[in-house]
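Removed from the display is one protein chain of the complex; every other protein chain stays in position.
Going by the order they are written in, the chains are A, B, C and D; count residues from 1 in each one.
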Amino acid sequence: MSPLKRIAYFVSLPILLIIVWWALSFGSTNFFVPKPIELAQTLWSTWIGDRFFDDVLPSLGRLTVGLFFAIALGIVLGLLIGSTRWLRNLLEPLLEFFRAIPPPVLVPLLMLLIGINDGMKVAVIISGAIWPVLLNTVEGVRAVDSVLNDSCRSYGIAGFARIRYFVLPAVSPQIMAGVRQSLSIGLILMVISEMFASSSGLGFTIVQFQRNFAIPEMWSGIVVLGLIGLGLALIFQFVERRVLHWYHGLKEITHDS
Amino acid sequence: DTSAPAGSDALTPVTVGVIPIADTAPLYLGLDQGFFEDEGLDLTIETATGGAAIVPAVVSGDYQFGFSNLVSLMVANDKGLPLKVVNSAVASTGDVDSDFGAVIVKGDSPVETLADLDGKTVSGNSLNNIVDTVMRASIDRLGGDSSSISFVEIPFPDASAAVENGQVDAAFVVEPFVTAAIESGQRVISYGYADFDLNLDVAAYFSSAATVEGDTELVPKFQAAMKKSLEYAEANPDAVRAIIATYTKTPPEVLAKIVLPKFPTEFNVDAVTALGEAALKYGVVETAPDVSTFLP
Amino acid sequence: MRKQRSAAAGPKAKALGLGIGGIILFFLIWEAAPRLGLVSDRYLPPASEVLARLGQYLTEAAFWNDVADTMMSWALGLAIATVAAIVVGLIIGSSRFLRRATHTTIEFLRPIPSVALIPLAVLIFGTSIESTLLLVVYASFWQVLLQLLYGIADVDAVANDTAKSYGLGRLARVRYVIWPTALPYLMTGLRLAAAVALILAITAELIIGTPGLGKQIALTQAGGAISSMYALVLATGMIGVLINLAARIIEKRVLSWHPSVRGEVVL
Amino acid sequence: MLSVRGLQKIYKVPGGDVEAVRDLTFDLAEGELVCLVGPSGSGKTTLLKCISGLMEQTSGTVELNGSKVTGPPKSMAVVFQEYGRSLFPWMTVRANVELPLKNQKVPKAERAALVDAALKSVGLDHVPKSYPWQLSGGMQQRVAIARAVAYRPQVLLMDEPFAAVDAQTRADLEDLIRTIWKQLGVTILFVTHDIDESVYLGERVIVLSSSPTVVQEDLKIDLPAERDQLNTRALPRFMELRSHVYAEIQRAKLGPVTEQITAQRRAAQ
Partner (left out) sequence: MLSVRGLQKIYKVPGGDVEAVRDLTFDLAEGELVCLVGPSGSGKTTLLKCISGLMEQTSGTVELNGSKVTGPPKSMAVVFQEYGRSLFPWMTVRANVELPLKNQKVPKAERAALVDAALKSVGLDHVPKSYPWQLSGGMQQRVAIARAVAYRPQVLLMDEPFAAVDAQTRADLEDLIRTIWKQLGVTILFVTHDIDESVYLGERVIVLSSSPTVVQEDLKIDLPAERDQLNTRALPRFMELRSHVYAEIQRAKLGPVTEQITAQRRAAQ
């Protein structure tokens, strides 16, 4: 696909939606409803400059660390739990228990146990972003192809080699689905982690704007979140195409988006 | 409610969004005592944890009135949000040795006064708001340097634990956490609101410009009922404690000991002016409110 | 037949036993932590105290009303999100054009935290259940949608060709080929979304103040009733466990043919 | 009825193109039964996919009843070489066979009769409630055949449909195909690696060269229309024909192999 077409696909719908939004908000005087032009100006004036280095970058740093551990832990635990039935039976109710606890009550507990520091915020990110990877990995491991599994066993491919050459690649399509979910959930939890015991960060700033009725600024913060999400998705897509190229060939998926 | 008697259909339905804390006890008492009904108002009280839900609900007209701290209302006024302060709500006790809001430190902390906090970490429930504004003002008044302090946000319920674990050096908390902190061996170094002004209006009831203009009868009725409610509450602390027990989950043994705030019927204009100036000084607002138009 | 059934009940009972064992282990650690002074029991009461408080709650009608309110928002929100995500997912997923055209927008919208939408929700819907629903639906919609899109991409090329060659149209292929293939992914999406929906239902109640467990949690937090707060959190977690149990039962039924389920029965 | 003209298919793969089929031209008359043989990897499956409209050719045309094939035509059934993957694991054997009929809105009773007959004809009337993954390889393949048979197509494309069944079953299935062909007048293109089978079954045998593929030979099978496993295979003409096809395949395989390798090496660079 030509680069031009690619760009067209990339921006068409967003532009269309912005126009619709602009038309709808044209006569609105509602304080809470943002307007595209105002928002664009605010976006620039609010986030370019000191705030980028003081709030956005540290948040992104924590997000990166949190996502890394969430994904790594999710995969490792997922492989263990997915391939060991007794472990799954032992841990599943417990994990499901923690999965259902809302971050606003989990955060004070983590604060108590970990303290008020970046570690706590990273833990909050992990506590939410791990689940899609973990669940997808567990389900993927449970569903590996039986003939492939037999091939491995009959050639004595066991232990780490089995994970490395068979299980991990076999589950990678599902892991990727989980990772993609984790990226945006991690971002959401980055915001939530900064709503407590914080004094800086992207999430903290957005909440400050919200509380202080700086509504266009608040929306601009949300746009920044969206843009970060988009950036993560692009990086992800790049990685996914390389990791899953065999899968896309096998499934006859043509990618050119 | 829906099963109201035939005669009550003359009542105007009115919803007030509040935070379920001791500060809003007069409203509950007024409902209980029929003060609102007397004014022709069919009062419904809705609760939320903060402004995130109450302010939009008032702006959209879903609620006619809301409860908020004064600095938040100053910020809203500063940002041009069409909110109107309609009634006083709660104020400090007038006693620097006993108030409903306090700065606490660990029992064995070397910190004795606000001035000792320089360079330390202090928490408040919400930054760039009333709590840190009054603390900064008092610290600087006492010769400390508030700009050397790093403030962090910790909700009131979690602040005492943070102090105990050494995660912060001091924390601003309100009742019932003041009593709980003292009981657990922590110390109060300042009753923050009273330290700022003996009779500081901390919060207020507000409405939206659209509601105020839409029904000119409504606000006076609400104000009349509120006046009776606040007076009743001020005169009957036992009734206040009793009613608090009905809408909060504070354990009864704690509730018996907490310090109740004052429930004034009029704003202390000087204190509000000073608060506005402090908010300006510490960058919370860009212009201090014009108290003559800001207050009702 | 009878023999078979009791043989099947063996591992099931064992699984249940292990699961309960895991939970008991957790409670023991929780009990020990404050008792050994690792954390102060004023901030984290021992498990026994919280369990006792929960036991008390279980006898109160008001508690069950709150549970019912929360579960109502949860079920409605999850149902709306799931149906919407399935419809949107099947439409987008089976068209390359739509997949490409919506990619940017979806990736932009997904990381927007539901909690940031609370003022907007209240502005539009007031503090009624619709506000809670909006948040629940917004958060859980993406989980189902994304899983479904990946599930649709998993359709076997030969199976799809087979369906095409026998004249199965787009709709028939969705029903007979795409849907069953995507179902395992969808089930995972549903399990993810079910927890997120519960979290958002409770968070929305907590912040907006609509009745339910979340509001009670907020009240106990604000009132310093720490054991009650943890008892409610415990209740939330247990609801999560029950939801997962239900999801697993559904999964056993609808995915009996799938290697993940059949692999567990055979051998 | 079916006309393939100058068909070419190049697979685009990262690292170079693979020309699977270079130039194929042949016709099938209505109601003909033609067998297609050719070396492994010569593009038989590729050709079938193009004919059935499942894959777009790089150049050339496929016409069915005078109109170009652009998508899978109705009234065509395909038995895929990858029989295992072509059965739906979430459906029972019966449901797999029934699905295309259901989709065609064939009335329930008629459907049931067709499915029963088809399953019986492939010797699988005892496992309708099993799932494909509970069956042996040969049984799975027979389910795929039953599905095609029950569908009563006008055109039937079969890609090595008997590869996984035993000799006796294979003979039975061969006779089944001839019977269906005669009774229903269906046009059949049958890919096989079994030379005897191609001669026994077909009215014509098309031999493909190895990749890049062209038609190497189009052989008329002048055996009597009534065939049976014992007598037909013993006919001297049968022997002649099979030897001829065998020689052709050997030629196909040996001939352009070097050309093929150099071509693919070129493509890979």
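Assume contacts are C-beta pairs under 8 Å (C-beta built on N, C-alpha and C of every residue); 3 or more make two chains touch, one makes a residue touch a chain.
As the structure is a computational prediction, the values presented were derived from the model and not from experiment.
Looking at D:Arg94, D:Arg152, D:Arg170 or D:Arg204, the residue that reaches the missing chain in the full complex is D:Arg170. Only one of the listed residues, D:Leu2, D:Val18, D:Ile51 or D:Leu176, touches the absent chain: D:Val18. Subunit A residues in contact with the hidden partner, per the touch definition given at the top, are 145, 147-148, 150-151, 153-157, 161, 165-166, 169-170, 172, 246-247, 249-250. The chain not shown here touches subunit D at positions 11, 13, 15, 18, 37-45, 81-82, 84-85, 126-127, 129-130, 134-139, 142, 160, 163-170, 193-195, 246, 249-250, 253, 260-261, 264-265, 268.
Criterion: only the chains that are shown with their structure count from here on.
Common neighbours of subunit A and subunit D, listed by label, are C.
In terms of the distance between Cα centroids, subunit A is separated most widely from D. Averaged Cα coordinates give subunit B a centre that lies 37 Å from the centre of subunit C. Centroids of subunit C and subunit D (each the mean of its C-alpha atoms) stand 48 Å apart.
Along subunit A, residues 30, 32, 112, 195, 210 each make contact with two or more other chains.
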